[in-house]
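Just passing along the structure, written as structure tokens.
A single protein chain has been omitted from the complex, and every remaining protein chain is retained in its original position.
When the chains are written out, they are named A, B and C in that same order, and each has its own residue count from 1.
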Amino acid sequence: MTVLTIADQLSKAPGEKICIERMDGDTLVANVKGVDLVDAVRYLRDQMSARFMYSVGEDARQQNGCFDVNQVFSLDHDKTFVVLRTDLDPADANIPSSTSLFPAANWHEREVRDLIGIRPLGHPDPRRLVLPDDFPEDVYPLRHDFHYDEHPPIEVHKVELKTPPRGASLFPIGPFYPTLEEPVFINLFVEGEHIVGMDYRGFYAHRGIEKLGDSKLTYQQVPQIAERICGICGFVHSTTYCQAVEKAAGIEIPERARYIRTILLELERVHSHLLWLGLACHFIGFDTLFMQSWRIREPVMWLTEYITGNRKTYGINRIGGLTRDLPADAKERIFPVIDRIEQQVMQVVDAILQDGSLAARLQGSGILTLEDARDYCVIGPTARGSGLDIDARRDHPFAAYADLDFEVCVENGCDSWARTMVRIRELSEAIKLLHQALDKLPQGEIATSIDSIAPHNAGISAVEAPRGEVSHYVMTGTDQRPLRWRVRAPSYNNLQIIPVLLRGMTIADAPISIGSLDPCFSCTERMGVIDKVTGAVRIYTRDELLRMSQQKG
Amino acid sequence: MTNTLFNWCFKKSIWVYHVNAGSCNGCDIEILDVLTPYYDVERFGIRLVHTPRHADALLVTGPVTRQVRERLLRLYEATHDPKLVIAVGSCATCGGIWHDSYATLGGLSTVLPVNIYIPGCPPRPEAILYGVAEALGLVPKKVTEQVFVEA
Amino acid sequence: MFKHTISELKEALVCLEAGQVTLKYPFAPHATDVNFRGKVDVDFACCIGCGACANACPATLISVNDGDDGRTLFFELGRCTFCAACHDACPQKAIVLTSQFETATSNIADLQIRLILKLVHCRECGQVVNTQRAVDLVREQLGQDFGGLAWLDLCPDCRRKMALQDPDLMLEVVA
Partner (left out) sequence: MNWSQLFLSVFYTLIFPGFLFTAVIGLWITWVDRKITAVIQSRIGPPWYQPFADIGKLFGKKMLLPRDATGFVFAPILAVTGSTLAAVIVFHTLMNPTIGFVGDLIVLVYLLALPAIALIIGGASSRSPFGAIGAGREMSMVLAYEAGFLLSVVVVLIKVGSVRFTDIIAYQELHGPIALSVSGFIALLVALFCIQAKLGYLPFDISEAETELIGGPLAEYSGVGLALFKIARAMLSLVMPVFIVVLFMGAIQPTFVSFLGFLLKLLVVIILQIVVKATHARLRLDQALSLFWGQVAVVGAVGVVFAVLGW
């Protein structure tokens, strides 16, 4: 279907509640009244088989006097994004919850509540999600009257943790847990070794990136902060941001820049998947394979340092293209490295496939059925390991992927092992893509010059990161910076299925099951508690600490 | 005598506990990278341990978000003396790119006494090795404050 | 179960094949790639104190302050993200990217750079016009074509006032 036929079908939906506002390129924006929202979402889900991506809360009081909530859906088969916009009166900012239709909307609605102050009605779990525990109520950081460097006074806001069912005891994972590189707090309820329930308190890494992006930094500075949303797939984020702005402003970037972005994205996938493979082995105590796969990975880091000047945060993405060209001998240097990686990976994979103890740990752990995968709108290798055939590189083509030939790797095993296999196959696909892209690399400019960016245009862009589809929503603003910038990382949706994954598993399965999602909390969080310490816990005040440090010195 | 012996042992056997105080993962991955074959930090007796109880050094990354502050203090307390606090990355050093955001506290020194800062975004594994070696007094410091005044 | 053990011993052999790869660092220096972006340094002789770097820096680590002793450019390199935006923005190529990465220190002040540049004050009202070096640079570049350049040490306001009084000068300013 083309965007036109989709628009036609939507406007003829029962009750004619969906009012098409705008169509540009692959994005269709429709306006829906708050009362009709749930019906519209149901229509999209049932009749158009839409996939819920995320919702964006916007403080549009200066433009139209309203708070806006944009729910973004993807029609994967039609290569189209559908945005349902709802205008809300600031005095009565409530929106009906769509969690009954898409469980994935759970966190999105809570985030909009925390950051903008739009309450979801009928939400099953309306606890605080994003903001720190000591953040006051009624202060909403993403409203435009909140200044980015305000530090509201400490006001203890107790986030009630769920209590375990009778007979079960608590097993805390986190906030600092060896297998999770990042702070997150998962409270498992266990009976002996068996997990009977869990509670989650994340967002320890909430750094307020979106706020900085739309109030402090300029258009060309945001790629730098976007790259630091995640240290592993940073280039994905800066590319997604740049593409979203380029879409909103109608900028065409040179062919060569598209190809170089593709090359860097695929290099990132290679190192990220190797990294994950190593970590997954580390989770189950197999440190030798951890060391070996990181050894194989290291040349990629040297390669990116040679291409871009930095090992991880490349810092070469700009709106309109790139700031650095590939070095002249890039092809000659990249090919031997990736070929050697492929050869070594195959060796390791051979070993893994014959290896009983690895299969014993991975097979049957962290089961995610196709139905659950679809309902919870998971993405990336997590979805593809459960037989859900989605990939933003094919469904929403970007960079140079439309010109390249690759296979979307799908496995039907639905467990951690299937997700491992998806990633291993993607590794060789990535190397194939790198070969193609470098062979076809056109000559020419690497950036177009940009005059000015017109305000109040929305751009949505999706990029397939190693962990799944990253999507950014940018609403262009007036003072050389976005008015609203929303980042949706793949782990945001994927993390919400942890309770499903751990159903019926044992404690020993928990790290690898969670790990098999390749969770990235810093991406997700951009932005009560079990006492591990025996004996009394004292909280130092700043003065006490200063005194202590002086004594030490 | 005993003291010299303990000091020698301490310097030859630093067990580090890695704390992510809201970092982007970049530094964390580089810290792990330091363990892996090309950099092999075990040469210096440095090991990554998984509980603060066993740790001699806290390797903290990230700008210290508001939510993480309290837990960080508890971890500091759970680590027994003698201990080192090492700030890894530009975020932990001075707050990084989000030093003035509402959700961060702008660097580790606002919360804990820091023994050594290893700036970098992320610091390369070599830089982390160098920093830890510097904290142990094995290698010299290579940077100093620069002040230029026009004559 | 014994079959698995044997396949895993084979795995050990596969691993041994790679041999020992550990680098000599820190006992031998590790050369960085030519493109590597390390610690930022300032070539003070070139800096004219225009502040373009401060505007470009995403981490806002460069602050520009005018005081009694001149214009102070303060670099808080502790939070540098090594993006080279300042380097790209600098019109004088005064910002140098070194390959230095061994920057660990126990004192944050070691990561600071402070530049103090002389200022030119408006001869009429005493407002800050620009740094001495910036004014000199303009004079040097335009000097041959525009005779006296008497307006160079005036602030924009006074320049405008002056221009109204003196049409010749106006022509010069417009040009």
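The definition used in the following text is that a contact is a pair of C-beta atoms (placed from the backbone, for glycine too) under 8 Å apart; a residue touches a chain by one contact, two chains touch by 3 or more.
Worth saying up front: this structure is predicted, and the values here are computed from it rather than measured.
Novice: List the displayed chains that the omitted chain touches in the full complex.
Specialist: Touch partners of the hidden chain, whole complex considered, are A, B, C.
Novice: Using the touch definition from the top, which of A:27, A:292, A:420 or A:516 touches the missing chain?
Specialist: Checking the options A:27, A:292, A:420 or A:516, the one contacting the hidden chain is A:292.
Novice: Considering the whole complex, which of A:31, A:94, A:218 or A:357 touches the chain not shown?
Specialist: Answer from the full complex: A:357 touches the omitted chain.
Novice: For subunit C, which positions touch the chain that isn't shown here?
Specialist: Output for subunit C: 1, 5, 8-9, 11-12, 15-16, 18-22.
Novice: Can you list where subunit A touches the absent chain?
Specialist: Within subunit A, the residues touching the omitted chain are 169-172, 177-179, 190, 192-193, 281-288, 291-292, 295, 355, 357-358, 360-361, 506-511, 530, 532, 534-535.
Novice: Quickly run down the residues of subunit B that touch the omitted chain.
Specialist: 5-6, 8-10, 12-13, 15, 36-37, 40, 42-43, 45, 49-51, 53-54, 56, 80-82
We adopt the following convention: only the chains that are shown with their structure count from here on.
Novice: At least two other chains touched by the same residue of subunit A: list those residues.
Specialist: Those would be 216, 224-225, 228, 292, 295, 310, 313.
Novice: Using the touch rule from the top of the page, what residues of subunit C touch 2 or more other chains?
Specialist: In subunit C, residues 18, 21, 58-60, 81-82 touch at least two other chains, as defined above.
Novice: Would you tell me which residues of subunit A are touching subunit B in their complex?
Specialist: 131-135, 141, 146, 148-152, 175-176, 178, 181-183, 203-209, 211-212, 216, 224-225, 228-232, 234, 275, 278, 290-292, 294-295, 298, 301, 310-313, 520, 522, 527, 529, 532-533, 537-540, 542, 545, 548-549, 552-553
Novice: Touching residues of subunit C toward subunit A in the complex: what are they?
Specialist: Touch list, subunit C to subunit A: 1, 3-4, 7-8, 10-12, 14-15, 18, 21, 32-33, 35-37, 56-60, 81-85, 88.
Novice: Considering only the defined contacts, which subunit B positions touch subunit C in the complex?
Specialist: 37-40, 43, 90-91, 93-97, 99-100, 107, 109, 114-121, 123-124, 126-127, 129-131, 133-135, 139, 141-150
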